[in-house]
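Just passing along the structure, written as structure tokens.
Every protein chain of the complex appears in place save one, which is left out.
Chain nomenclature is as follows: A, B and C, assigned in order of appearance, with residue numbering initiated at 1 for each chain independently.
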Amino acid sequence: MSFFEKLLKIDRKVIFIVIAVLVLFPLLKPLGLGVSSGPRAKAVFDAVDAIPPGKTLLISVDFDPASMPELYPMLVALMRHCFAKNVKVLLCGLWITGAGLADRAVTEIPPEYGKKYGEDVVYLGWKAGVDAVILGMGENIKNVFPVDYYGHPLDSLPMMQEVTRLRDIPFMVAISAGTPGFADWLLYAQSRYGMRVGAGVTAVSAADAYPYLQSGQLTGLLAGMKGAAEYEVLVQKNGYSRAYMPAVAAMDSQSLAHIVIMVLVIIGNVAFFATRRIRR
Amino acid sequence: MISIILGVLFAGMSAPLIQVRDTPNDAGKSITLNWQFLSESPASAVVVQRVEKDGEPVVVASLPGSERWFVDEGVIDRQPYRYRVGAVSDGDTLWSEWSEVVSSSPQFFNWARLNILVSMVVFFVLVIYFIENARAGRYLFVRRIAGLDAVEEAVGRATEMGKPIVYVPGLGSVADIATIASLNILGEVAKKTAQYDSALLVPNRDPIVYTVAREVVKEAYTRAGRPDAFKPDNIFFVTSEQFAYAAAVDGLMVREKPATNFFLGTFWAEALILAETGATTGAIQIAGTDSVFQLPFFITACDYTLIGEELYAASAYLSREPLLLGSLKGQDYGKMLIIIIVVFGSLLLLLSRIPQLGFFSKIINFFNVS
Amino acid sequence: MRRSLPLALCLVMGIIMMIQFFVPHPVSVAFYDLTTKWIRIVSAFALVLGVGSLVLYHTDRLRRKRAGWEYSIVTLAGLVVTAIIGLGWGVKPGSPLQEVLFKNMLVPLNASMFAILAFYMASAAYRAFRARTKEAVLLLIAAFVVMLGMVPVGEAIWHKLPEFAEWILSVPNMAAKRAILFGVALGAIATSLKVILGIERGWLGGGKG
Partner (left out) sequence: MHISTNIWTWVAVLLTFGIFSFLWKDNPFYKFCEHLFVGISVGYTIALTWYNSVYPDLVTPLFREGKPLYIIPFVLGLCYFCRFIPKVSWLIRVPMGFVLGWASGVAIPAYFQTNIIKQIQGSLLTPAIFARWDIFLWALISFIGVVCSVLYFFFSREHKGALRLASETGIVFLMIGFGASFGYTVMARMSLLIGRFQFLLRDWLGVIK
């Protein structure tokens, strides 16, 4: 069997080991390759930065634990950015599995800035019926969420007095790992209530957000772990936070992994075409 | 109107000119005010006053000097009001005349959404016209999609080898178009497996799709004259959790070693797990989805991929079902209309650069959405 | 009756909601508010179907001792225990459901399922992603440019690479995705119309009954 045929016959477990080693190595010994920043992440940062103190940023937590590495750092960085500027944060969710993640962020991040639940941050929880939830919130948030995730009636939360419906919210970021996600917020919140929407997405759905960016429906995009790393860098550079940046720390492994994938595709195709020529 | 302008000229200081109207296209209880200053000297603030029939003037808003409009949402429908606007600069306020009487009322039609209504009506007419044609039995041409030859060839291969077929109707619900299209194709595939008596395994992720899929296969078997060959257990519900489902289907493909795998419907991140594991079992793989995110994997890892709407066209072409064909033709001509609008719209808009044809630039506003 | 009632209900609701979109009048908004509440309730009940068919499937597999029946015990036990703990001790943070079952079981299981995708991606890159056709070649070239443009290494190779990757994303990619958007939207609208008019009856379940 020629060298190329042997190449093609490599057991896929070998490839698994190669990937595991190359991803683990930089986590232990950082290579310090750094993070390049693009215009789309800056657009989200500028939109959040423009929110006047006392006003509210809405974040929709529409992802699950499996997408945490890419999307959870975005949620944390956005919250740190708001709290550093005394902007209030309102969270809700369309994914049942996002409930636990939003709750974790709401318990861990506010104390870093001395912010209190009910005054500076509220988590409404998860609700079934995507379009019904968004459209309901457009008319009156209390209709959809009579009580927040922790069971407090909305009237008892000081922050919720001036935020009764979507029109009271200057900007929102939909952090979504698929459907339902930012497309639904555009389809229902923007088209009916003129909501300005930014999006944080898993890298897999980033390329498909571009038509909405070009048409002006989306105000900026955080694409995958790279988007999270870019936002973390922007938040730190503007002096809003000095905390550890998980997404930035992971970018070395990310870069190495990309190169490995490209090399694998090239070798795989070279071997494939070489064996085909021999066989013909 | 004239009296106001004369008054302003003599006063030296510009008193604002005010227009009021019931806010259009709304649920009522709201009046829109616009005003301008004749001279450029900016006021430090603007105060808005409102008075009911014979009540006392009430200040409803004080805004920054640069503001030129305000929407008063604290009014009662059909109640007469008058407004005036005061330009405040270093201490004294110069009031405009009281506006004419205005009252708010809800509207029954939102004129700002006329463009949506027009496009809806046009597209409905197209779809219904072609569906009526299809019902009347008129022949509707749809070009053959390359992937379809593969579907029939792949089913033939499985029946020759006597190996099962795994048909994944996607992870979407009956509300997803791709799922409905997939269930149509499932019906066609089931008709063939009924004739050749080869096993057709249909793992489901959505409970309702599961019940519908079971009915579709049962009916296909009865239509093919083989109700006895129908095994309800082959169509089963796995779980609604996305990844538990992908792992379960992988386990199924590794255990059953099918000759052909179909992945038709709505897919998310688990598409790669299915396509790659399926490829390692050596099966022919036909994929089709309108989930744009997953198409790159199906295109590179499967033998044939129906891209986006080709899935809809395939279900219409395969089943020759007049209603599917009708709506497909309607969509086709809908697309043609979009292209015509984009091409001619652009042409006219570009021509609007020529001064005489300046009015063409208004075309862009037809596409505003509120 | 078994088919005409659901179809009629679907037709009426569809027409009313389309008209409602164009009527800003308070009555229409109030009707809208009411129905959105009802829809949320009814779609929550749909869960009954999922749980029901899953429990039936596994109890049946258990009773008939079909292959893998031991694992059905695991699924049924997992379901019952989790539901009881969740319903019994609540879903609020700090409850056993969240602290134990969600954080230390559902999260690792769900996250690990996604993580093995990276391994499949690598092996698929090597064994499945073939530049068989002109289209596949184009796909892989664009993919390489975008991948390199996203990571600092790309910038090291050619300083304009991130810009080129951004161009690929905002011009050709945007045009392609917009075209797909048109097609998918028209398809969704046509099918929604057929569902409302009772032409598309797949959801009824093909059976005559």
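Some observations on this one:
We take it that a residue touches a chain if its C-beta (ideal position, glycine included) is under 8 Å from a C-beta of that chain, and two chains touch if they have at least 3 such contacts.
Just so you know, these numbers come straight off a predicted model, no measurement behind them.
For the options A:Leu7, A:Ala43, A:Leu187 or A:Ala274, the residue in contact with the chain missing from this view is A:Leu187.
Although one chain is not drawn, its touching partners on chain C can still be listed: residues 2-3, 5-18, 20-22, 34-35, 37-52, 54, 56, 68, 71-72, 74-83, 85-87, 90-91, 97, 99-121, 125, 135-136, 138-147, 150, 165, 167-186, 188-189, 192-193, 195-196, 203-205, 209.
Panel shows chain A; residues 13, 16, 19, 23-24, 27-28, 66-70, 96-97, 99, 125-129, 131, 135, 146-147, 186-188, 190-192, 202-208, 211, 214-217, 223-226, 244, 246, 249-250, 253-254, 257-258, 261 of it touch the chain omitted from the view. For chain B, the residues touching the chain absent from view are 113, 115-116, 119-120, 123, 141-143, 145, 174-175, 208, 211, 238-241, 243-244, 247-248, 250-251, 254-255, 269, 272, 292-293, 295-297, 299-300, 307-310, 313, 328-329, 332-333, 335-336, 338-339, 341-343, 345-346, 349-350, 352-353, 361, 363-364, 367-369.
Methods note: only the chains that are shown with their structure count from here on.
The greatest centre-to-centre gap from chain A, using C-alpha centroids, is found for B. Separation between the centroids of chain A and chain C, computed from CA atoms only, is 17 Å. Separating the centre of chain A from that of chain B, both taken as means of CA atoms, is a distance of 23 Å. In chain A, the residues that reach two or more other chains under the touch definition are 12, 66, 208. Among the residues of chain B, those in touch with two or more other chains are 243, 269, 280, 292.
The part of chain C that touches chain B in the complex is made up of residues 18, 21-26, 28-29, 46, 49-50, 52-54, 57, 109-110, 113-114, 116-117, 120-121, 123-124, 127-130, 135-136, 139-140, 143, 177, 180, 182-184, 186-191, 193-194, 199-200, 202-203, 205-207. Against chain B, the residues of chain A that register as touching in their complex are 12, 66, 178-179, 191, 194, 202, 204-205, 208.
Here chain B touches chain A in the complex through residues 243, 268-269, 280, 292-293, 369-370, going by the rule given at the top.
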